[in-house]
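This structure is in structure tokens; I'll ask about it shortly.
One chain of protein is taken out of this complex; the other chains stay put.
This part shows subunit A:
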Amino acid sequence: MSELKSGSNLEKVLKAGHFAFTGECGPPKGANVEHLVGKFKHLKGNVDAVNMTDNQTAVVRMSSLAASHIMIHEGLEPNFQMVCRDRNRLAITADILGAHALGIRNMLCLSGDHQSFGNHPQAKNVHDIDSMQLINLVTTMRDKEEFINGEKIDVAPKLFVGAACNPFADPFEYRVYRLANKIAAGADFIQTQCIYNMEKFRTFMKQVVDMGLHEKCYILAGVTPMKNARMANFMSKFVPGMDVPDSLIDRLKGAEKGKQAEEGIKFALEQIEEFKEMEGIAGVHLMAIEWEHMVPEIAERAGVLPRPVV
């Protein structure tokens, strides 16, 4: 095993060659710690790390930094998400230092959904730097032990740095080059957007493998089980950058009454099985949105338990 960059559990699992399994958790719309901790019990022991979302869909919530810290206290490993929408480079840098100081060892770099989707559409967005530049900023802090202005850092933050990738946004033929740029900027791992169009994803992964990108970076395939056909329809129509084939919507609609959720889970399990064998895929990122209590069952049925101890 090569030298560890942060020593996070996720990094160790991936470097040891295990098929990684990460989860996701949204902080509460308030300071309700009890509610947050309640979600953790479904994730603990079933995933290698848990993404803590940062004002996701531009809806304001408890800060991902604070919620990540609470998570550590509860014995889980966070993947601290940070969006560029709400912070300039000073706040970003300060939060990265703070994250490391609080014991956070994974971070995911994102642009952030536009505020017009959220509950403060009148807000001014920041976008001082973009997600690509954020990857570069945090890895520069880690590897060169310097701020982006070149000044030395007194105890540099050591984070395992992730980035997102949406193979389904356009222009499709250039998405792989954008991924290559993120890896060149320093990304250690990638978590993809929720995948539903498997055919398109296979094409994308072939490009990834042909370019050798999977050898430079760990790629985790994004899976979000559909709860019902209505959710699939909604995601297809209203969630930006989402590609939900009609065949999946029809499959969910065709399920027996009360069995659409089970059909959604079955589809997710089939996906996970395929990802285990797919060249270039190092793990799965399970985003069970407001469905955290299903994670133990999905992990069990997907055959990814027990999680490796490294």
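One rule holds in what follows: a residue touches a chain if its C-beta (ideal position, glycine included) is under 8 Å from a C-beta of that chain, and two chains touch if they have at least 3 such contacts; residues count from 1.
Simple rule for what comes next: contacts and distances are computed from a predicted model.
Hidden from the displayed complex is a chain whose UniProt protein name, among "Heme exporter protein C", "Insulinase family protein", "Putative zinc-finger protein" or "Cytochrome c oxidase subunit 1", is "Putative zinc-finger protein".
Of the listed positions A:Ala49, A:Met62 or A:Leu137, the one in contact with the omitted chain in the full complex is A:Leu137. The chain not shown here is touched by just one of A:Gly30, A:Gly241 or A:Gly254, and that residue is A:Gly241.
Looking at A:Glu3, A:Asp170, A:Glu199 or A:Glu277, the residue that reaches the missing chain in the full complex is A:Asp170. Check A:Cys25, A:Val138, A:Ala185 or A:Met198 against the missing chain and you find that the one touching it is A:Ala185.
When the whole complex is considered, the residue among A:Gly23, A:Pro78, A:Gly112 or A:Gly280 that touches the unshown chain is A:Gly112.
In the full complex, subunit A touches the omitted chain through residues 84-85, 89, 111-114, 116-117, 125, 127-133, 136-137, 148, 164-166, 169-171, 174, 177-178, 180-181, 184-185, 193, 240-241.
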